[in-house]
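A single protein chain has been omitted from the complex, and every remaining protein chain is retained in its original position.
Naming follows writing order (A, B and C), and every chain is counted from residue 1.
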Amino acid sequence: MIKMTCATALIAATAAMPVLAEDITITVWAGGSNEGDHYRIENIEIAADLLSREAAIHGEELNITVEGKRDFDGWDGFKQAVTLGAEANNAPHIVVTSHLDIAPWASAGYIVPVEDYVDLDAWPLNNIYSNLMDIAAYDGVQWGVPQDAESRPFFYWKDTFTQLGYTDADMAEMSARVEAGEYTLRDMLADAKKAVDMGLVEEGYGFYPRVSNGPDYAQFYQSFGGELTDPETGKLLFDRTAMTEMYQFFVDAVEAGVTRKNHIGTEWDQWYSEVANGKAAFWHGGTWHYGRYTGKEGNEDFFGTIGFTLIPAGNDAGRANTVTHPLVYLLTDQEDDRAEEIAAQLVAIASEPRLNTLHAIKSSHLAIGKAESGLDLYAGDRWASEATEVLLPHANAQPNHPSYGAFSEAMFKGLEAAWTGIQTPEEAVAEVEAQLTATLGDELIIR
Amino acid sequence: MTRQTLLGLGFLSPALLAVVMFFLLPVVLTVVFAFTNMSTSTGILGGAYQISESDLRRLPAAGVSDEAVTLLEGAGYAVQPETLALFAAEFGEDRASELEKLHGGATFDDRRAMERALKELRRNPLRKVRDRKTAAELFRVSILGQRFATEAEFQTAIADLGVPDPDRAALTTAAYTGWTFTTQNFELLWKLPATWRYALNTVLYVVLTLGFNVSFGLFLALSTFYLPTRTAQTFRAIWFLPRILPPVLYVLMWQWLTWDQGFISAMMRPFGIEPINWMRHTATHAWIFIVLINGCVGASLGMILFSSSLRAIPETQLFAAQVDGANRWQQARYVLLPQMRWPILFITSYQTLSLLTSFEYILLATDGGPGRQTEVWALAAYHTALSNYGGNLEYGLGAAYALGLVIIGILLSALYLRFFNFRELVAKPRIEQ
Amino acid sequence: MRIELQNFTKRFGDTTVIEDMSLSVASGEMVALLGPSGCGKSTTLFAISGIHRIDGGTLHFGDRDVTALPPQDRPVGVVFQNYALYPHMSVAENIGFPLKVQKLSSSEIKRRVSEMADLVQIGNLLSRKPQQLSGGQQQRVALARALVRKPDVLLLDEPLANLDAKLRLEMRSEIRRLQRETGITAILVTHDQIEAMSMCDRIALMKDGNIEQISTPSEMYERPASRYVAGFLGNPPISFLQAEANGQLALGGGNALALPNGITATGPVTLGVRPEHFGPQHRGSSVAGRVSFIEPQGREDLIDVILPDDQRLRAIVPAGHDITLGQEISWQVDLDRVHLFDAEGARL
Partner (left out) sequence: MNTKGNWILILALSLISAPLVIMYGFQLIDSISRPAPGGIIPQEWELTNWRFLWTSIDSARPSIWRVTFNTFVFASSTALLVCAFSITAAYALSRLNFSARRFFLAGLIMLHAFPTITLIIAIFIVLQFLGLYDSLMGVILVKAALELPFGIWIMKGFYDSVPWEIEMAGVQDGASRFRVWRELILPQVKPGLSALLIFSFLAGWSEFILPLVLAPGADAQVLATYMNAVIADDTRPDYGLFKAIGMFYALPVIAVYLLFQKRLMNIYGGGTKG
């Protein structure tokens, strides 16, 4: 006899119940969300309104109260709160979090698959880009729904670029050249050096990378031919050569004087203000930076001053790439399965193109579905349209692997050691390798 | 039991209850955790039984036969007489026969495909998503990805599936998602080169900060000792504030002082010194500021304790020294300092223990950087157990780190207790009945 | 109220401080426990008060066995060396505290407090706090507090040690007056022989947890039971000479004294001579020596005499003599008043 999961059994049971007024409270916690990201919660509220109306048409009275919370003390605090809440059986119904949390949280039983409750082949979920849907899946199960998309482009300051001798036509072709691997990170380094030598930018401002760990650094690993997972086995992959070359690239940048030795740990505030105002020649960031550059930092002519491309390839083995790190809506395991079901429906409704576009444009993120580019709000936003076109097709995500966090952490610590000159790239790679072999064991392939 | 014992235990019990419940018990639990592989993935309060797709490739290594793996791997959903019978019982014979006609004998890899198949029913369609979900479940023949709350349920399920008897035990072990006991945390700590570096960093941190605390606390106490009361109070206030200011705020002030556009850089600019991040420029910079930040907090303790023991030294001794022509330095060196041996020793031992386990200021200031150069043991414990970008927090390993500290702490405090004559400290109460 | 301490033994951990000591104090009597620090006198006091447990033996107040009673239940008042006044309470509250504990009515407390305050002559200080009082006044408050609940026994632990010399003299007679007026049985612990002798009916001289001798002050001064007792009492102290008894007392260097009446001992003995019993003004056996030191005291002078065998004797000589330093003298010892001790220090 094959067992049914309790969840579906219960749904069947509730379906047969007589119609009654139903009051339900759905809590939504959004991690890493600032003022501009308020639609992560508000879209659920709008969805709740829609769902109530749908129920009313069937003659059912469904009152949904949505309680949102997003003022967490950074990601650490948010994740601690969610996991401990889940252990205590009072996790919020819906969480908005990194897709990287899916693997550990699924294994711990904190979350339930969204596919248990909604039809993935129906609107609006069938409209979502399938590569994004895959990012919210793990082990063949669709656990969550992408909440937004972004990608992490490479930026250059157009003025500086012109003074380096590039024409407007060159700049128009930049994206294509980078994509084709004709303009590499090494070329960039040479240009950056030139910019410093010519005094176009101050020393240390030729190439001005992200100041803390993040998915961005996985891009550089990929630029030098590294892959994060082995597609055959799904195990994590540590490519010694790619890693060494990537470390070496940053060491060279420091030695050439285009990047500061103590760059890591620079204040974000300072960093934003500098890149948005042309103090740096090259840098990389995220699509959502657009909002900050044009907003608080007061860059009124974004497209006239800043150009963007994929992260260039580093060598022949590598490829131009960009990492997307979408946040996802996840449903937590609740004692009340009806709450899970309603939460799932709310998530589905909140993924409607119109609702998601509100979030995308308000927070300078990218669309999750094809239909969004057909909406005026989205199409009318030059940044969203261009970035979607140039970046999103080439975006890949970091793997949903329970140990990816350890991998990423170790990779960055090693990079920091090499960057700051505490170890040579070879030493740093050797230590990272030793550590990862010890911690991940069988889950890691060394190449 | 005497009346005093009763009263003593009675007086002690509220504090004892609180400390045992919220301090001692967690300590014991932490010791237990150190011997587990507990992490976010395993959950904290227990696990379930589940074999997922990615587990399959691990199974052979766990001692499960290939035959069993193939069984488990088998297609997820099958339209076959047994499952059709279940479907017919729930949703009617006519639907079942239509489906048999459409997909009889077919297998589907995932539920999505099964649901698509169900959507093809035309004569009497399953209109509701919920019904299709329920119906799809009826065709499930695989247990992949299914979660079983108890071992018994899992055993039944694999028995139904026909997993050969010898494989069942290994399969059950492999399927458990909760934490298990292991000593690998300690093996790992032993093997990792970083562990030893953190240990070294901790020693460096404790020794340097302690040195700063004691010598600077002494300096403050001695110098304010000679000043008029009001002036002395002002300086003491300046140096006491770091201790009571909220750490988040206090460290932020230092950040402001040291970052590229901060105060030091701005002051140095006219002298042609390029602005740098003075706290993070090199490991040496970082260490200097770590010691200063922690030192200014710790020095106030020394300052106050030393000040009060200085006041206890009879003034006549100073007069005598002055008459003998000793200058202040000589007075401090030959008259005052020798009498401060015990307070100095006390501060040293007390703060060694405090510093060993403290990391809050480092976390806020450099977060162990640059390049893990200022990562101390306690901070590593925190990072491992409570802060991980990828979301998988390693509670067990973190607890192992903490346990290392606890052992060192207990050894040290035992040593200090001998040193400070514990017997005297706990001298018998003088009222005996 | 009679105090009867029998076979008292006290241990702290593994060390026995007092073993098998017995002490009996008659009703209305005041007895001093005298001895150097560490001799066990305070321990004995605390055992009687109940603060220390009695590890062996019994304690009776009158016919009542109080051995196992906690301090709260013993009819004992104690005055401590530092007075132990409660700093946060006024004088009246301090004195009234024992009555408050007994749950007396506040008017009753008030009456008895003022009665007691009058007795110790501090009626005008009742509203003050202890730190506003002089040492002598604090002492009086402490006495009042100890006596206010009319205990059967008054224990005084070095009550005068913290006072200056003048006050000490005053309080000595004051305490004695109070004790006489109230008729209370009292035990005084002190290391000061003058206090013990001037205030008490009897003195128990203690050494290493034992009572060496218990008797009236004059009896103890005049007939010390041991060399230790003789050496402890007397100021300036007694001089001891080593001598050989063989029909007479042979001192070194040719000096010899006759054996005092009734002494038949032979062999090595110790001779104790108080300064007031040696000098040119006495009659008896004479000893020759040289004056080595003269210390004028006003009414009389102390004179150290060094004997030919380097032993020393001290004399009190009325002022107005013509003795000079280095003078060879031959002075008399009052043989009726000297003390002889055997090799173990016991009186012969």
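Please note the rule applied: a contact is a pair of C-beta atoms (placed from the backbone, for glycine too) under 8 Å apart; a residue touches a chain by one contact, two chains touch by 3 or more.
Predicted, not measured: the structure shown is a model, and the values here were computed from it.
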Displayed partners of the chain not shown (whole complex): A, B, C
Options C:Thr15, C:Ser37 or C:Gln72, residue touching the unrepresented chain: C:Gln72
Interface with the unshown chain - residue positions in chain C: 46, 49-51, 70-73, 76-78, 80-84, 86-88, 97-98, 101-102, 145-146, 149
Those residues of chain B which, in the complete complex, touch the missing chain: 2-5, 7-12, 14-16, 18-19, 21-30, 33, 38, 44-45, 220, 223-224, 226-228, 231, 233, 235-242, 244-249, 252-254, 256-257, 261-263, 266, 296, 301, 304-305, 307-308, 328, 343, 346, 350, 353-354, 356-360, 378, 381-382, 385-386, 395, 398-399, 401-402, 405-406, 408-410, 412-414, 416-417, 420, 422, 424-426, 428-432
Residues in chain A touching the chain absent from view: 27, 33-36, 38, 68-74, 77, 80-81, 84-85, 87-88, 90, 92, 268-269, 273, 288, 291-292, 295-296
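As a convention for this text, only the chains that are shown with their structure count from here on.
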Overall pattern in which the protein chains touch one another (line/ring/star/complete/other): line
Where chain B and chain C are represented by their mean Cα positions, the distance between them in whole Å: 67
CA centroid of chain A to CA centroid of chain C, Å: 91
Sequence positions of chain A contacting 2 or more other chains: none
In the complex, chain A residues that touch chain B: 1-5, 8, 11-12, 15, 75-76, 79-80, 83-84, 87, 97-98, 100-101, 103-105, 107-110, 115-122, 139-142, 203, 213-214, 233-234, 260-262, 264-267, 270, 341, 402-409, 413, 416-420, 422-423, 431, 434-435, 438-439, 442
Chain A-touching residues of chain B, taken from the complex the two chains share: 39-45, 47-48, 52-54, 57-58, 61, 83, 86, 109-112, 115-116, 119, 128-134, 137-138, 140-141, 144-147, 153, 156-157, 160, 177, 188, 191-194, 255, 259-261, 274, 276-277, 279-283, 285, 366-367, 369-373, 386-394
Complex contacts: residues of chain C adjacent to chain B: 12-13, 50-53, 70-71
